[in-house]
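Excluded from the complex is one protein chain; the other protein chains are retained at their positions.
Labels run A, B and C following the written order; every chain starts at residue 1.
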Amino acid sequence: MHVNNEMKVEFLSKSSNESFARVAVAAFVSQMDPTVEELADIKTAVSEAVTNSIIHGYENTMGYVVVTCRIIGDTVEIIVEDKGKGIENIELARQPLYTSRPELERSGMGFTVMETFMDEVEVESEVNKGTRVRMIKKINGSR
Amino acid sequence: MHVNNEMKVEFLSKSSNESFARVAVAAFVSQMDPTVEELADIKTAVSEAVTNSIIHGYENTMGYVVVTCRIIGDTVEIIVEDKGKGIENIELARQPLYTSRPELERSGMGFTVMETFMDEVEVESEVNKGTRVRMIKKINGSR
Amino acid sequence: MQVSFKTRNKTLIAEIEGELDHHTSVEIKDKIDKEINRKQYKNLILDFTKLTFMDSSGVGVIIGRYKNIQKRNGKMLIVNPNPQVNRIITISGVHKIVPVFSDMQGALEEI
Partner (left out) sequence: MQVSFKTRNKTLIAEIEGELDHHTSVEIKDKIDKEINRKQYKNLILDFTKLTFMDSSGVGVIIGRYKNIQKRNGKMLIVNPNPQVNRIITISGVHKIVPVFSDMQGALEEI
C-alpha cells in the first residue's frame, strides 16, 4: 500500500497535551477533506487513546506518548503508543463499562468510543512494556 | 533548566505539511497563553524554517522534517531539523535578500523573518548531512 | 474551559464552555461539586450549549454528578449538546438516566 503522507508526534504524558494531540491529528487529517463529523470522530478516538496512555499507561509518572498518522489513499491509520504499564487482560479492558480506575470517575467507555467512531481498532499490549492502539478509518469526505 | 513540557513532530517533506506544522506548534504553545501577536510570530517563524527544509533541504526528494518544541518557564524553544543537502555558507544564507533559488521566486527573506519574530536564531548545518535551526522566544502573554 | 452558574429555586444550572476531556474534567467536577454543596441545591442542569468537545471523561463527570444528585433525591438534566457530544451521550447510555433536552425552557419545565 502506498503511503501518501505521514506524521509522528511525540509528547510528554501530561494531561494538558490531550487537546494538543487532538488538534495535531485533526490538522493533519484535514488535508483529506473530511466532513465535520468524520473529523470529530477522529478527534474523539484520539482523545480516548491518548488519555488512556496518560492515565492508565503512565499513571502518575512521566513518559512519552507517540501518535503516528498515515494517509493511505482514502484511509487514515492512527497509532497511539506508550511504554507504560500495559494491559493484563485486553478482552476485559475492551468491554463496555470496564474500568480499573472507578475512583477517578472513569466510565470504562474509552475503547467502546474508539470502536464506534473508527472502522477498526486493534490493541496490542504487554505488561510493564506498554500498549499500542491501532485505529483505521475510511474518509468519505464531503466530495 | 527545567523543561515543563515537550513535544516532537516528524513529517514528510511535502509542502502540504507546512500548514500542519504551524498548527501543531501553535496548539502546543497555546498552553503558555501567548498573545495573538506572539502566536502569529511563532507560526510565521516555524513556517519559514519548515519551508526551507522542504524546498532547500530536500529539494524535490522525500525526507523527514523534525520539529521539537520545549516549554522552559516562560520561554519556548523550537528546533527545526532536516537531513537534507545542508548549507555551504551560513553567513551568506542568513543575509536579507539572499536566495539560492530566485527561479522559484523565493525572496531570500526567510532567515530575516525568523530573526525578527524570535528572540534568538541559531543555525547549524553540514553539507550533505542536514540543517538544524534553533529558535527561542520569551512569551510574555496577555497576563 | 470555563464553568458559569445560574440558579432557579433549588436548581443549579452549570454552563460549560469549551472542551470537556480528562484534563479539564478535574476542574469542572470540583467547581460543580463546590457550588452544589455551598448552597445545597437539589437539582442540576448541565447546559452544554457552549461545549465544543467531549470524550468519555465527560461521561464519568456526568455519572459522578448524577450519583450526588440522586442522594439528594433531585433531578438531573442535560441541555443542548452538539452532535459530537450527543453521540458520546448516546453511545454510553447516559441519556437513559440523565434526560437530554434541546432547549433550556423544556428542561426548566421538567424540573
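Methods note: a contact is a pair of C-beta atoms (placed from the backbone, for glycine too) under 8 Å apart; a residue touches a chain by one contact, two chains touch by 3 or more.
Computed from a predicted model, the values in this text were never measured in an experiment.
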Omitted chain - touching chains that are shown: B
Contact residue for the chain not shown (choose from B:12, B:71 or B:113): B:113
Interface with the unshown chain - residue positions in chain B: 15-16, 18-19, 22, 37, 40, 43-44, 47-48, 51, 54-55, 104-107, 109-110, 112-113, 116
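Keep this in mind: only the chains that are shown with their structure count from here on.
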Centre-to-centre distance between chain B and chain A (centres being mean Cα positions), rounded to whole Å: 28
Between chain A and chain C, centroid-to-centroid distance (C-alpha), Å: 26
Chain A: positions in contact with at least two other chains: 16, 19
